[in-house]
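First the structure, in the form of structure tokens, and then the observations on it.
One chain of protein is taken out of this complex; the other chains stay put.
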Amino acid sequence: MYTFEYPYRIRYADVDQMGFMYYGNYARLYEIGRVEALRDLGVRYKDVEEAGILMPVYENKSRYLQPAKYDDLLTIRVVVREIPRARIVFFYEILNSDKVCIHTGETTLVFLRADNNRITTCPPEILEKLKPWFDQ
Amino acid sequence: MYTFEYPYRIRYADVDQMGFMYYGNYARLYEIGRVEALRDLGVRYKDVEEAGILMPVYENKSRYLQPAKYDDLLTIRVVVREIPRARIVFFYEILNSDKVCIHTGETTLVFLRADNNRITTCPPEILEKLKPWFDQ
Amino acid sequence: MYTFEYPYRIRYADVDQMGFMYYGNYARLYEIGRVEALRDLGVRYKDVEEAGILMPVYENKSRYLQPAKYDDLLTIRVVVREIPRARIVFFYEILNSDKVCIHTGETTLVFLRADNNRITTCPPEILEKLKPWFDQ
Partner (left out) sequence: MYTFEYPYRIRYADVDQMGFMYYGNYARLYEIGRVEALRDLGVRYKDVEEAGILMPVYENKSRYLQPAKYDDLLTIRVVVREIPRARIVFFYEILNSDKVCIHTGETTLVFLRADNNRITTCPPEILEKLKPWFDQ
């Protein structure tokens, strides 16, 4: 299992007139979390794309437990529970500044070859970096 | 069962560098779909809020079957399958301009009293408008 | 002078915790206005891009006179005051549902050849459609 945490400050641009983060904006936090998790592992998503592999989202699930409010400093916790094969699944917990989990989410991405637009398996450069976290 | 359809043109603001609608932007389409569905029934969500009932999202699920592309004229199909009680669930199908379903989604909202911040049941003004679609 | 109007309904996704449209979201309305203005003239921006001409924004100006509120049905008024040469300038007035002007804006776009990444002049297919509005 690989776990990573990254901070996120809620902006005026993020909240709605309830004063809560708009429900559609959590997807942006997920993106930040998983891209920074990959960077922490030594994989830059931009390089993956330039090497010809796109990672479009296939499925996304969100559960809103408590609202996130303007100027809160959240923690995006990202977890990869299984070695990816045809798909990679990222799980998220969003914690507020009191470290209470206020939101959970889950995104499934596939690997797409840009040259022929066909589904492929997880590229070896991602697998190599993830494996040490699953070997024990 | 109540079904409603509403058009949506994809904007430059919506797409990412794959040329596809960004995965987080579908939530906006769901919002447009369900608010316009309610308006079509004779319920203005703004009035519901002004009467003291907020409808925060509790759960959201999305499945991305095919990409939606810049300038496509989509159809947002909204379905309410059950009379709401403590929650209301909206199901969505997003159709491309060839009327092929490229995306499905599902949002569960709760009813919150603004005065005491407590969960309540679906207000009668929404129930009344929905009931004729479920009576047969 | 060419003038065009297009409606826009403000969404929850657009407003902030003041209950007003977030100041950064007007750019989206400008985009909708100018793309629909071009479509009304018979020019689809998507086709312009596919023909190898990109139109990146060079300058943008906005003046916020009165707030735009959730669920308001706005009118985006788009005006082209001069035949474009190296640049095209779109002027906007945003009207609320009482037809009061609550916002003005101005966007200058340039024409960029996608093949060599160089600035060019307004393509003839846009000029032809605009000229009848400036001939008198």
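Labels A, B and C are assigned to the chains in the order they are written; within every chain, residues are numbered from 1.
Definition applied: contacts are C-beta pairs under 8 Å (C-beta built on N, C-alpha and C of every residue); 3 or more make two chains touch, one makes a residue touch a chain.
Computed from a predicted model, the values in this text were never measured in an experiment.
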**Report entry** Residue of C:Val57, C:Leu73 or C:Ile119 in touch with the missing chain, whole complex considered
**Finding:** C:Val57
Query - Options C:Phe20, C:Tyr70 or C:Phe111, residue touching the unrepresented chain - result: C:Phe20
Report summary line: Where chain B meets the chain that is not shown, the residues are 12-13, 15-19, 22, 24, 70
Report summary line: Omitted-chain footprint on chain A covers residues 11-13, 27-28, 31-32, 35, 44-46, 70-71
Query - Hidden partner interface residues of chain C, rising order - result: 18, 20, 22-28, 31, 54, 56-64, 67, 107
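Following the convention adopted for this analysis, only the chains that are shown with their structure count from here on.
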Requested in this report: Considering only mean CA positions as chain centres, point out the chain farthest from chain B.
Outcome: C
Query raised in the report: Which chains are joined by the largest number of contacting C-beta pairs?
Result: A-B
Query raised in the report: What is the distance in Å between the mean C-alpha positions of chain A and chain B?
Result: 24
Report task. With chain centres taken as the means of their Cα atoms, state the distance from chain B to chain C in Å. Result -> 28
Requested in this report: Two or more other chains in contact with one residue: find those residues in chain B.
Outcome: 27-28, 31
